[in-house]
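Each chain you see keeps its place in the complex, though not every chain is here.
Chain nomenclature is as follows: A, B and C, assigned in order of appearance, with residue numbering initiated at 1 for each chain independently.
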Amino acid sequence: MKFAVIQFPGTNCEIDTAYILKDLLEQEADIIWHMQDDLSSYDLVILPGGSSYGDYLRTGALAKFSPIIEAIKKHAEQGKLVLGICNGFQILTEIGLLPGAFMKNQNLKFIGDDLFFKVINNSTPFTSSYSKEQILKLPVAHLEGNYYIDSDQLKELQAQNRIVLRYCNSQGLCSEQANPNGSVDNIAAVLNERGNVLGMMPHPERMAEEILGGQDGLGFFQSILEYHKERKEQ
Amino acid sequence: MKFQGKIKIKLRPSILDPHAHATMKVLQTQGYSNVESLLIGKFMEVVVEAPSLEEAENLIHLLCQEVLTNPIMEDYELEVREV
Amino acid sequence: MSKTAWQEMGLTDSEYARILELMGRQPTLPELGMFAAMWSEHCSYKTSKPVLSLFPTEGPRVLQGPGENAGVIDIGDNIAVAFKVESHNHPTAIEPFQGAATGVGGIIRDVFTMGARPIAALNSLRFGDLKLDRTRYLLNGAVEGIAFYGNTIGVPTVAGETWFNPSYNGNPLVNAMCVGIIEDGKIFKGVAKGKGNTLMAVGAKTGRDGIHGATFASEEISEDTESKRPAVQVGDPFTEKLLLEACLELMQSDAVVGIQDMGAAGLTSSSCEMASRGESGIDFDVTLVPQREEGMTPYEILLSESQERMLVAVHKGREDEVFKIFEKWELDAAIIGTITDDNLVTVRENGEIVAQIPSRFLTDEAPVYYNEAKRPEYLDQAEKFDPMTLPEPADYTQALIKLLQSDNICSKEWVYRHFDTTVGTSSVIRPGSDAAVLRLKNSRKGLAMCLDCNSRYVYLNPFEGGKIAVAESARNVVCSGAEPVAITNCLNFGNPDKPEVFYTFKQAVTGMAEACRALDTPVTGGNVSLYNESPDGAVYPTPTVGMMGVLEDIDQATTSAFKNTGDLIYLIGQSQDELGASEYLANAFELNTGRVPKLDLAKEKQVQKTVLRAIREKLIKAAHDCSEGGLAVALSEMAVQADLGFKVELND
């Protein structure tokens, strides 16, 4: 499987993500500079975490002009998989591939910590190797993680089962106290209507090895590989 | 000709602004009990080159929708005048 | 030349007389500014240099010792580690967010200018009484500034300390440390040599921010400093991320002769130091320096401390490679001059010479002062104080709880939770244990690091306190499974012209040097920050120590948390009745006094070697050093981190 890991000026998790794909999972992965405009030879596009353009003006706001954006949109329109992690998720909302918008965390402070997440939808190309309602422990590192969506769109997401992860406590309760940043309905990961574009706030690439504290994040990558294997067999 | 656009950007009314909310709490703890409400937004001043006032307005509106604001959560007001 | 001109810049009358003697004429305004910046304590170490010579700086692993932008050590497997700590105390006291943020930005530049990719940042934060609004305002600003810079540029903040004491009320200390790795053996130096080679200014544009930064850092903070406030230096981590990637990409080729970041005293210190190290001259025109503001004078351009800028000496004919790389990263790059062999620093404005000074006048000829030292009286009262005259606590449990809840001992998660500690997927041990441990992607070895100091000990016994500062940081690294190998340090002291302060400074450095020799941890560089005083007096003498340790195998990484029920607890080393200068006395009786515990360096070395061997042979699952709060706090911390309990008997 061939992965494209997009690098905008200011992205800083592209090396970490490529490391998991190449060194851990022995997959083909290229880091693509934002000025390129062709992704046709790639199976999956990852927009990794970081601070594209310094998160200046609004997180992800300045990335929408890069030539690579059209190629990402075309990739998604062809039904291929797109995964946005943290800053990548913010960019996907700014370019309209995912609904909603991000504001500063409610306490106005950056949060760098391991938090608990409940798998709400495990029948997606990104989460099939997890069990339903499974509780994951994954690192977060963001200042603008306060996900906003209006009430109509929220009902739509709930009805179409497009909320993939929600912030919860260690017992799996998606309570107000377990909400670290004020996101509507504790939303932490969202799928597009077609089901091939996922945006998630936690960093799975930082929790894929026991030595770093656990492998709860590995499942996202394994699910993608599984999905790709099945499609190739058809 | 040169035109200056003054843009006022506010969060849409239905959205709780974390910045204003936190600042109101600080005002209360500092003893400013006679402050009833606070609204915080961004303002921008942009200078553009354009053949006419109307085209300057169109250009700045485009800038607002494309980059300077996020229509999902922000509203904006624009005033343009020649400089 | 109005009399106050050079005094306004921080030069003494005798220093000005020396300048006239050297130059044989009156200096121009830009020349005077260059002398004032280069002869400030911050750049010349004129008062501290005689004392710094006490430090051991050589060792089998040391590839680059003091005198360059950062120290470099060899840790085997063809990997070198560049690291250094620097202070940004005065800017933080004026504008905490930008002051602390630019401190992080500056130290990261010092590391990647050596050719190393930054992999970790640490910070030591010392603030006044937490009950004061002013302290909370400064601390909140500083933490947010450090978080903003480090998180945005993508360097994980993995360790450090936060400590509170009234002596820092008017003058907080913010020491920032950075660690980077070089994997291709190529170490770059801040040197300009080779007649005809090109001098280029790259990175951000130059503005009027921070002018007088260097001389400003060498003055006490007083009421009139408020008025002399220079335009605040603003940090731009996004531009620095581009600068970091552009420089590392440029350093893959051999186009670069030498490179240095523009830190304190900006273009002046970088150009003069590079020329002086290269034993060559440089000739540049300030109008060719990319500028962000109109009408800047040569004086302002020479002394501006705008951030995120580097000075590069490039081989003749290789300039296009620099332009191509910096264009890709959307950064400015401009040829501003050439290297000469006349050992002169020649500064032009549109071709016309506005300053011309032999580079050694600015570096080697900087004055050196041998200050008078006088033992402060308070040390004798402290020695005599007998803690046994104090009442025993009525309720030992309450006494322990009070200690555990105190600002200095409680968990600092409320600080480090605002930092990104995991970017880089290398943080094996994150903040909260004795030291941070990072894995290396191309080696089984690991790196341990910490940054701390017990400044109350140094205040009450500078010599013993200095020894303990090094020994305790070595202990922290050993408890994490690593062998201590080298240190950097930031010597934060008061006004050295006061004999008592200079005595404390000299004694502390002497003690540190002795411990460095005994524990085989040479000093590879660091920073001196003097004049840390405010109207109500000097800060506690604070030599923060940044210790580097190497793990043979990353699997030997050990945290201080207890692991399993039923494990046995061993106390290694003898306990003495040494309650003097303890956190307990300060916490329970608000007493900052008493005899500082004596440290036997030979025994310390033995304990550390034994514990490290036991960890490497898998006999030890958790290790923690007894520091502030003593045994009771150490055991409690090990238990709290593991959600476990412990049972111990204290027989006499």
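Here is the rule we go by: a residue touches a chain if its C-beta (ideal position, glycine included) is under 8 Å from a C-beta of that chain, and two chains touch if they have at least 3 such contacts.
Computed from a prediction, not measured in an experiment: that's the story for all the values here.
Chain composition of the entire complex in this structure file, expressed with the shown labels, reads A x1, B x2, C x1.
We adopt the following convention: only the chains that are shown with their structure count from here on.
Contact topology of the protein chains: linear, an open path with no closing contact. With centres defined as mean CA coordinates, chain C is found 41 Å away from chain B. For chain B, the set of residues touching two or more other chains is empty.
Residue ranges on chain A touching chain B, taken from their complex, read 57-58, 61-62, 64-65, 93-94, 99-101, 103-108, 146, 148, 150, 182.
Only residues 11, 14-19, 21-22, 66-68, 70, 72-73 of chain B touch chain A when the two sit together in their complex. Touching chain C in their complex are the following residues of chain A: 9-10, 12-13, 15-16, 19-20, 23, 49-51, 53-56, 109-113, 139, 141, 143, 203, 205-206, 209, 211-212.
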